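My questions all concern the structure below.
Coming up: subunit A.
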Amino acid sequence: MAIEWYLVLSAMLFSIGFAGVLVRRNPVVVLLCLELMLSGGALAMLSFSRLHGDGDGQVFVLMVLVVAAAEVVVGLGLVVAMFRRRIPLDVDEMKELRG
Partner candidate 1 sequence: MTFDAPTIDYAGLSPIITMTAGLVLLVLVAVFDGVKRTAPAIALLTLATTAGLLIWQWDADTPLLNGSLQIDGLAVVFSLLVVISAAAAVLLTIGDPSEHQAGRPDFLALLMASVLGMVMLTMASNLITFFIALELFSIPLYALCGTNLRKRESLEAGLKYLIIGSVGSATLLYGMALIYGASAATDFTGIASGLTEGGLISDSLTLVGVGMIAVGLAFKISIAPFHQWTPDVYQGAPTPVTAFMSAATKLAAFAVFIRFFLVALEPMAAEWDVILAALATISILVGNVGAIAQSSLKRMLGYSGVAQAGYMLAGIVVATQQGVDALTFYLAAYLAMNMAAFAAIVIHERQSGFSDSIESLRGIGRSNPLVAWPLTIAMLALAGLPPTAGFIGKLYLFQALVEADWTWLGVMIAIGTMISLVYYMRVVATIWMSPASDASLQVPSGEPGVDLDSPRRWYLVLPAILGSAAAIFFGIIPQPLVEFAQHAGNALAALIS
Partner candidate 2 sequence: MLSAILWTPLAFGLISLLAPRRFAPWVAGTGTLITLVLAAIVAIGFDSSQGLQYVVDVTWIPGLGINYSLGIDGISVFLVLLTALAWVPAVAFTASRGTDRAGLFYFMLLAGQTATLGAFLAQDLLLFVLFFDLMIVPFYFLFGIWGSDREGVTAGSATVKMIVFTLIGSLLMLVGAVAVGVIAADGGQLTFNMAELAEKGLPSGSQNWIFWFFAAAFLVKMPAFPLHGWMPDAYRAAPLPALAVFSAVLSKVGAYGFLKVVLPIMPDAVELFQTTMLIIALGSIIYGSVMAFTKIDLRLILGFSSVAQLGFITLGIFALDSTGANGALLQMINHGLVVVPAFLIVALIAERTGSEDIGPMGGLAKKAPVFAVIFLIVTMGTLAIPGSANFIGEFYILNGVFNTDVAIAIIASSGVALAAFYALRMYQRTMHNPLPEGSDSREISVRDGLMIVPIVLIMIVLAFCPQIILGDTRDSVDATVAVSKEAAQ
């Protein structure tokens, strides 16, 4: 299969993730969307790695997976902390800081 399709898929993944961040209000879903965006990047990386036939990209993707996990952990931690403080889990309600 030509590389273009992988790239299109990765771009779609990235865009869907971004769109999710823009439209979803639940922080957990937003975190999910972030994962999608990262996955988009990772897929592009993998495709190029195949294209160039070297391993750097694949190594990179491994790292990205770890990073994504770490990010989600922190994110979920914050969500839990907010939940325990009875703060509504809705990103639109987070408006204490503005102006």
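Behind the choice of candidates: all candidates are chains of the complex that A comes from, given by their letters.
Everything below uses one rule, namely that a contact is a pair of C-beta atoms (placed from the backbone, for glycine too) under 8 Å apart; a residue touches a chain by one contact, two chains touch by 3 or more; residues count from 1.
Here the structure is a predicted model, which means the values were calculated and not measured.
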Discussion item. Given the candidates 1 or 2, tell me which one touches subunit A in this complex.
Written reply: 1
Discussion item. Help me check something: in the complex, which residues belonging to subunit A touch candidate 1?
Written reply: 7, 10, 14, 17-18, 21, 27, 30-31, 34, 37-38, 40-42, 44-45, 47-49, 51-52, 54, 56-57, 59-60, 63-64, 67, 70-71, 74-75, 77-79, 81-82, 85, 87, 91, 94, 96-99
